[in-house]
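All remarks here apply to the structure that follows.
The complex is shown incomplete by one protein chain, all other protein chains being positioned as in the whole.
And then chain A:
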Amino acid sequence: MTATDQSHAPEDRASAPMLDVRDLRVSYRGGGRTVPAVRGVSFTLDRGQTLGVAGESGSGKSTMALSLLRLLPSSTQVTGQVLFEGEDLLTAKWARLRAVRWSAASVVFQGAMSALNPVRTIGEQICEPILLHDKVGQKKARARAAELLDSVGLPSRRLGSYPHEFSGGQRQRIMIAMALACRPDLIIADEPTTALDVMVQAQVLNLLGDLVRESGIGVIMISHDLSVLSHMCERLAVMYAGQIAEIGPSKQLIAEPRHPYTRALGRAFPTIGDPASRLAPAGLPGDPPTPPELARLSESRGCAFEPRCPEAMDACRTETVELWPSGPGREAACLRVLEGSGA
């Protein structure tokens, strides 16, 4: 079910990574049932590294990202380990977790309109985490907020404006400024550009890319858009049904996907000028598993993608699938990979 043992053996020799997620499992409880959303996810992230997490709705990608900082409702059940600088955030005390949020790791949510407080100026909102965490005076915090606004390409004189006075793209920039407020080492960006237009999306991504390169912040970026992620992030994890289907360097993953799901997802985003996709939209028949189906999957063997897989074999229904090495720095959860490597 998981690849914990295989994927972590090599890392123990090197110095510990900034973020080390081990066998993370998240279940929602509702209506007397337990529905698994994340079913055993393991990965590591170093300082300054960028990891993109791709997947469809219901793949568990957002749940996974939010559970790292325990941002989910208390009724959810989270197991596994989230080691941030060696400290397990899943068992840390609330006070300690509050200190980590903002100052060590921060989140850029999708939908900046609902994430910003409509009745307070953006200056106040950017200053709040600075005052709380950096223990500086009002004046210094204000200066830092002005600096931050400037760094995301907005004039600092607009600190006194309210969220509704900004456009969608500008609000998303403000969210990024807030996430940077306490100079964190890690930013988790959950669909940061989903609601934005193409041009505004390009502006925001460009900004995020520049900031990451300059400051060496680690980034986990969640998106449904594989093509955006592959250009923003060095490494890519593709999630399906609460598990990582394939993980590895972005370029190789897109150029030579080893998992059939990665292949299908890649084809769903056509490249303009590619004759293969002209008048030939590519999709994948069927739908991702529904929550009850997910619950059933967790209790049985076999690959979760098998019902939709164009390359499925008999063994895919009966064998347990886990992440197997599929190339340098790459892993894929597919029996075909095992077959190809002769293992």
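Operating definition for what follows: a residue touches a chain if its C-beta (ideal position, glycine included) is under 8 Å from a C-beta of that chain, and two chains touch if they have at least 3 such contacts; residues count from 1.
Quick note on the criterion: contacts and distances are computed from a predicted model.
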item	value
Candidate names "RNA polymerase sigma factor", "Electron transfer flavoprotein subunit alpha/FixB family protein", "Ion-translocating oxidoreductase complex subunit G" or "ABC transporter ATP-binding protein"; UniProt protein name, chain not shown	"ABC transporter ATP-binding protein"
Identified contact with the non-displayed chain, of A:Arg22, A:Arg39 or A:Arg267	A:Arg267
Residue, one of A:Thr34, A:Gln138 or A:Ser167, that touches the chain absent here	A:Ser167
Among A:Val100, A:Leu226 or A:Leu323, residue touching the chain not depicted	A:Leu226
Candidates A:Glu87, A:Glu147, A:Asp197 or A:Glu256 - the one touching the absent chain	A:Asp197
Residue among A:Ala92, A:Ala282, A:Ala295 or A:Met313 touching the omitted chain	A:Ala282
Missing-chain contacts mapped onto chain A	56-57, 167, 169-170, 197-203, 206, 224-228, 230-231, 264-265, 267-273, 277-285, 287-288, 290, 308
